[in-house]
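Every protein chain of the complex appears in place save one, which is left out.
Here is chain A:
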Amino acid sequence: MTTRTLAVVSGGLGTPSSTRLLADRLTAATVAALAERGEGATVEVVELREHARDLADHLVTGFANRPLRTAIDTVTGADGLIAVTPIFSASYSGLFKTFFDVLDNDALTGRPVLLGATAGTARHSLALEHAVRPLFSYLRAISVPTAVFAATEDWAGAGGVDRALAGRIDRAAGELAGLVSGRPASGRPVDPFADPTTSFEDLLRGSGT
């Protein structure tokens, strides 16, 4: 059985956090959908709250300290990503954006990602489409068609989750599982210190004579 790695980035700040709650629901549904395809999954969660100061330090110093480096490596080394942010002032939270700001531009290229967001009211739901999805398009990640938004009212239904939300979660998880299981085993990020594929002579030939 192939075992896939799922990285989960949660930008929630409260404890408990509805953002984490949605992330967990999306994760469980994705693991189940992978299992249906005969694939196992290892889940690694990155709670951005724990890295709030690490991220601010990175902005100032230009490098990731060890805890943040571990989190970045977790995310950039995973087969699939579940990224969930609270919506603040009509967009992703600053903390969530900062995490993706400090990744190398090509760190998520081609990586399947499921987008989720939470907010107090459903009036924020299109923030997923006008803010979060373009961010991942810029990063050349492959975001699944269904992005999942949960407002406070969505948590009120039977089992703590509105049936419509549960349906969206399952649909999105199925889409992510399909992309993850369709790709070759883990695309680890390119090692910048591997022997160069372009020889220095080629670099020189591109220049003066």
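By our rule, a residue touches a chain if its C-beta (ideal position, glycine included) is under 8 Å from a C-beta of that chain, and two chains touch if they have at least 3 such contacts; residues count from 1.
The definition used in the following text is that contacts and distances are computed from a predicted model.
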**Prompt:** Which of the following names does UniProt give to the chain that is not shown: "Ger(X)C family spore germination protein", "Putative luciferase-like monooxygenase, FMN-dependent, CE1758 family", "AraC family transcriptional regulator" or "Iron-sulfur cluster-binding protein"?
**Reply:** "Putative luciferase-like monooxygenase, FMN-dependent, CE1758 family"
**Asked** Which one touches the absent chain: A:Gly38, A:Pro145 or A:Pro192?
**Response** A:Pro192
**Request:** Identify the residues of chain A touching the omitted chain, counting contacts across the whole complex.
**Result:** 56-57, 59-63, 65-66, 69, 192-193, 195-196, 200, 203-204, 206-209
